[in-house]
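Structure below; questions to follow.
Left out: one protein chain. Kept in place: all the others.
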Amino acid sequence: MRRFIVLAMFLLLMMVLMVTPALAEEAGEAKTPQGIETSLDTVWVLIAAALVFFMQAGFFFLEGGLTRAKNVSNAMLKGAMDFCLGALIFWAVGFALMFGADRGGFLGTGGFFANMADPQWNGLPLYVFLFFQIAFAGAAATILAGGIAERFKFGAYCIATVTITGLIYPVVGHWIWAEGGWLYRLGMLDFAGSTVVHTVGGICALVGAWMVGPRAGKYDPDGTPRAIPGHNIPMAALGTFILWLGWYGFNPGSTLKASPAIATVAMTTTLAASAGGAVAMFLTWARYGKPDVSMSMNGILAGLVAVTAGCAYVSMVSAFAIGLVAGVLVVFAVEFVDRRLRVDDPVGAVSVHAVNGIWGTIAVGLFAQASYGEANGVAAVNGLFFGGGVAQLGKQLLGIVSVSAWVAVTATLMFLALKKTVGIRVSEESQRVGLDVSEHNLEAYPDFQPAVAEKGGM
Amino acid sequence: MRRFIVLAMFLLLMMVLMVTPALAEEAGEAKTPQGIETSLDTVWVLIAAALVFFMQAGFFFLEGGLTRAKNVSNAMLKGAMDFCLGALIFWAVGFALMFGADRGGFLGTGGFFANMADPQWNGLPLYVFLFFQIAFAGAAATILAGGIAERFKFGAYCIATVTITGLIYPVVGHWIWAEGGWLYRLGMLDFAGSTVVHTVGGICALVGAWMVGPRAGKYDPDGTPRAIPGHNIPMAALGTFILWLGWYGFNPGSTLKASPAIATVAMTTTLAASAGGAVAMFLTWARYGKPDVSMSMNGILAGLVAVTAGCAYVSMVSAFAIGLVAGVLVVFAVEFVDRRLRVDDPVGAVSVHAVNGIWGTIAVGLFAQASYGEANGVAAVNGLFFGGGVAQLGKQLLGIVSVSAWVAVTATLMFLALKKTVGIRVSEESQRVGLDVSEHNLEAYPDFQPAVAEKGGM
Amino acid sequence: MRRFIVLAMFLLLMMVLMVTPALAEEAGEAKTPQGIETSLDTVWVLIAAALVFFMQAGFFFLEGGLTRAKNVSNAMLKGAMDFCLGALIFWAVGFALMFGADRGGFLGTGGFFANMADPQWNGLPLYVFLFFQIAFAGAAATILAGGIAERFKFGAYCIATVTITGLIYPVVGHWIWAEGGWLYRLGMLDFAGSTVVHTVGGICALVGAWMVGPRAGKYDPDGTPRAIPGHNIPMAALGTFILWLGWYGFNPGSTLKASPAIATVAMTTTLAASAGGAVAMFLTWARYGKPDVSMSMNGILAGLVAVTAGCAYVSMVSAFAIGLVAGVLVVFAVEFVDRRLRVDDPVGAVSVHAVNGIWGTIAVGLFAQASYGEANGVAAVNGLFFGGGVAQLGKQLLGIVSVSAWVAVTATLMFLALKKTVGIRVSEESQRVGLDVSEHNLEAYPDFQPAVAEKGGM
Amino acid sequence: MKKLEALIRPERLEPVMEGLRSLGYPGATITEVKGHGKQKGVTHMWRGAGYRLEFLPKVKLEVVVLDEDLQRVINAVVKAARTGAIGDGKIFVYEVADAVRIRTGESGFQAI
Amino acid sequence: MKKLEALIRPERLEPVMEGLRSLGYPGATITEVKGHGKQKGVTHMWRGAGYRLEFLPKVKLEVVVLDEDLQRVINAVVKAARTGAIGDGKIFVYEVADAVRIRTGESGFQAI
Partner (left out) sequence: MKKLEALIRPERLEPVMEGLRSLGYPGATITEVKGHGKQKGVTHMWRGAGYRLEFLPKVKLEVVVLDEDLQRVINAVVKAARTGAIGDGKIFVYEVADAVRIRTGESGFQAI
């Protein structure tokens, strides 16, 4: 492990020496309308990026709240470090792979350390675009954390997160968001990243959770899942609302431009989240007899993930419908993953991000309306339900399949490599005492008496 | 209960089918100063709305922190669901009642599901205006949650919150904020909603808390109140500061326009909050012997509520004075409600929102200065202390009385109806084990040993 | 104490009577590009200020999490009150001392209660500039709280915080940031306040922590430090991320202008924070055997503090290097303060703010590049590493020395005066039961069983 | 001297203490324990999966009494703690060999 | 009647309870305690300074049994709680003078 640390520090230091400093762009005297507009766009995208950045805290609070007290410090550090390491690697490498000069529609190259010829990106200062993209990359990477919670080695997690932000995610981003990307050119639509961010993160979480195996005690010998309740519901609730807040940067910010279109996007986002939350609450009430708190929170997030692809292409009513379906999907997906797949996903990362990322991407092919796309200054496309036939739907499905395949393969290889080298799963004893002690020599709540676990399955 | 759930889900689904999709507004090519200005206003109001949205988390953290651990998950779900359901109902109905074509000054009609002819609202994209109003409606509704905490049926709460957002609140909003509203035309001034939001919410909380009765064990047989300490002070403190942050969207955002006036409003807001907090701290120190933490937090909120009506009409010094009075009022009001009215209001919702909402509305009639109103581009009025006589004060009082009457009557009818049908109060046994278990089958903190309550009255 | 309270309330009331209300500036009809630009700048600075305001919550959560449960309510009230009192005093006095008409380069005068002739500040509405400055003053003052945590008298803390915001901090601010200030004229550069805010706060914390003495039980008779673990790691992690979020207002907001330059500043801020966090994590891993959670969080903050002075003058790579050094510095500084200086600084305030404030200020003299300063519209200076020689470095050092001397002397006098009068240290018995009970008659977590402290030194 | 160890419902603690006080035994020690007996545990839900809490929260009340007061104390506790439903709890009685008051060093029955 | 007081590893609670149930003793009381014995405490780190937790979490399991069942119960507990490593814990046995079921007022062995 020590060797790994030394290596990491060496690499960090290399960066300093390797790079020729980029010349910063000139600050235009903001007196002309043109100049003011650039400033306004910069302000808007910067604030949006800051909100997306803050989603990191939402993610680690959600994970921490839905898992046990003995692993919560580990959740905090994972969430902090995947951003710190991810930001550095994305700046150094990921950004170039994603937005550098296109190579055959598959990959960008050039512009490592954000050394790009043009200090602007479609009229936006390059650095604010980079900041926004870093925040997104952080979100894509941190989704994994929840899925593999309570049993993954911290060192292996650091390497995994760097690989996602530095390679797996930027390639997908290039395909769909870079002008030369093959899916972009094909016309696949994913406005703010249901696929690019959430499906990518969700599939990484699925592969990771499956390969690391379930938490000790999660499944009875006969495969019956046992409940392992989270330790702090308010923490999870605050995490959810921080995420929701961040989504007002995530979705409207993806316009990368201050325009009236952001108003429409904010509303579709609001309605889908609300519908997802409401329907998950009613559905669990009907199914389990009482309204379920953590599933309702998941319902909100499911609605948000699902509307992310289509938020600029669909009407209010469609957004509402997308959220409704998402809220239903997430409830059944959680049960399916837990009972049928027997993949132990403590926070529902797969159900929220992978399943609803896919649903949201499909939904564009169903609900898109050219009038909305046009009004919002993006692609004007009609989906299946609005007279556009299956053309767009086909592109969306192709995108989903290709991205899923890419992520599934690369993530599997990554986890396999980690398993063979540093290992990915902590010992049963480590799990018993908790990762806080075994991985960090720390108790998260030393002033409080922990209660003896004495839960039985049913 | 199951029937109620099925009905609710049916209604949600109906919405999808019932509505013709609205055409989105056109995204003006933002090259002209006019276009840039619209974009800037959109950005500003959207960010303000996002901050107001985040106040939901502030509210549920404040409530959760000031009540007991066994009811905290319930507080989280109430806060999440009153927004989810409230956003949907306000979009579907409330917005039309509030801002639709005026009927006799009393009610708006038309524009359900935000289907309005004009895609703009006074030059602002309709959807960002709607988003801002949804966030406000959510705040008005969630105030109730704190007042009836720890004993209210969750299902009944959902219905109450939908009624407030869908009917009680929009009517008041129409009176005071819609151009045709009778109080608006009369010249009553409530810049950001001391009355519209806070008095409405506060009176709902008063009626609700009174009708549901006190928590088990709150009053001795002889009527002496017993202390029921909140379970998590940092949680309440964070809630307070999230609310304060949100107020920088709430008050300056109510300009609905990016202009230098927002600077003045931000400062009056800051000074009133600071004065309210400081004075409550000193006053409790003098009265109780030591500075009281939760009352000081209430003092901050009291200052914020009180300055909300007048923040664009008054000077810095006046804002400071308004905050001072608010901080004093809240301390005495909490004692008065607890000991004299014997209404059990666990978080001080009545004292913070109703009492100071009223005080703030009155304060406009006292402290308004035409020079400020003018500079901020709003009504130029002088209050009693600045040579304007009692004219404005009279209008303010009339507004307060009418709104209070409307809310008191409708809220009473609503709670009565709920009481007769689904019931509003959980059993003593449910209170004993806590709403988390009885209403949601959940423990909020399963990893921690709860301490046996062994508090005595004095 | 009661006399002190009465006095304080009297003073607060005096303010109302003493002041003639200022005339608010006129709200320019924002139709001209000029007008729109002003509005845009106002929006940007207001939002930045709101984010900086929210850092208060970050500070009190960081402190609360890294200290024991029995003192957490005290931490909350300290954090709330230093802002409330600080905002009032800075409005009344501090702002005038900092930005009023210059007297000999040392102090501003005139403009108490923000009564300034010009309703604008370099084209920015005066009140939004004031709001931004109030938020900064709050940050400078609250740094003290962490250093003297768990043993300082609440009343004395209130007086100290008022003195810092009303006198110690504004004088430094005048020197460096006001046009007439002697360090400003000399050309010392501190873009967003590594020295003005962080070194000032950090040295106050150092002097305070030293004069109040260590917490009971912190040092063995032979001077060996004992570990006193914090009670809530997630709380500290959230605090850190709230602070980081706030820094996106702190640093880019210090442009006081919406311009593309904020993009560059946001990115330097991000890279330094990430580098600081990453390197602290790896370094503690190498030194202590496992990656340390709270030190990694400190590493993030160290990177942020260090880049604050130079964020608009340096390249991305330089920002990264500054963060790397900061992350290393903070780890060794914490150990040094704890073991060599034997100053008990529970949250690392000295190491994060004083040490890295100084490092960041020096770094400007090393890493500044004229091309960046120019592009960002600020001073165009080359540091030692970029061909500028030692000229700038000398100015930076002079600034650090002068400011440190001023703060060390005034803070010492202040704490001495407090010690002689109201006293600064609570009794050992108060420490044993905790400040929550002894200073506020409150338990922060009455529903939970506290664990008996049974830690041994090593 | 005898030690009476009563395992009771948490919410009956106050009336039981009331009863003890009236018999001249204000001193007692309480511990939060979890009990299992005839009373069935409760079922909770976590994300769609039910789980049983087999142990229910109880309070263990310990009070050392003089031999002659034993029966009266037992009766008082039974009276105050009983609800008649399963889960009311049990009382166990133990012989106490000695007692010491730390403050004074007194021992035996004077220490109670 | 005897009271058996077993200080065991928290993670062995479930198998021990299983064993008791199979002997017809479903009723028991558990308390979370901290123990110190031959087993060494663990070392934690806080900001660069190590500190020892001298006491380790244990569960105290109390079950009152009839004299004739005592040995069998002891054997069952030992079997289920043993891991063979230091820190497995101890069992102490005490004489119980009397037992009362609060719900019914029954006393003596009927109360168990």
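General observations
For clarity, chains are labelled A, B, C, D and E in written order, and residue numbers in each chain start from 1.
Just so it is clear, a residue touches a chain if its C-beta (ideal position, glycine included) is under 8 Å from a C-beta of that chain, and two chains touch if they have at least 3 such contacts.
Since the model is a prediction, treat every value here as computed from it, not as a measurement.
Shown chains touched by the undisplayed chain in the intact complex: B, C, D, E.
Among B:R226, B:R342 or B:K419, only B:R226 touches the chain left out of the display. Interface note: of E:L23, E:L53 or E:I91, the residue touching the hidden chain in the full complex is E:I91.
With the whole complex as reference, residues 432, 437, 440-443, 449-454 of subunit C touch the missing chain.
By the touch definition given at the top, subunit B reaches the unshown chain through residues 225-230, 284, 287-288, 290, 292, 294-295, 331, 334-335, 338, 348, 452, 454-458. Seen across the whole complex, the unshown chain contacts subunit D at 3, 17, 26-31, 64, 94-103, 105, 111.
Methods note: only the chains that are shown with their structure count from here on.
Number of steps on the shortest path from subunit B to subunit E, with steps defined by chain touch: 2. Seen from the C-alpha centroid of subunit B, the farthest chain centroid is that of E.
Two chain pairs are in question, B-D and C-E; the one with more C-beta pairs in contact is C-E. Note on chain placement: the centre of subunit C and the centre of subunit D lie 53 Å apart, centres being C-alpha means. For subunit A, the set of residues that touch two or more other chains comprises 33, 36, 40, 43, 47, 229-230, 232, 288, 290, 292, 294, 440-443, 445, 448-452, 454-455. Of all residues in subunit D, those touching 2 or more other chains are 32, 34, 43-46, 54-55, listed in ascending order.
A list of each chain pair in contact follows: A-B, A-C, A-D, A-E, B-C, B-D, C-E, D-E.
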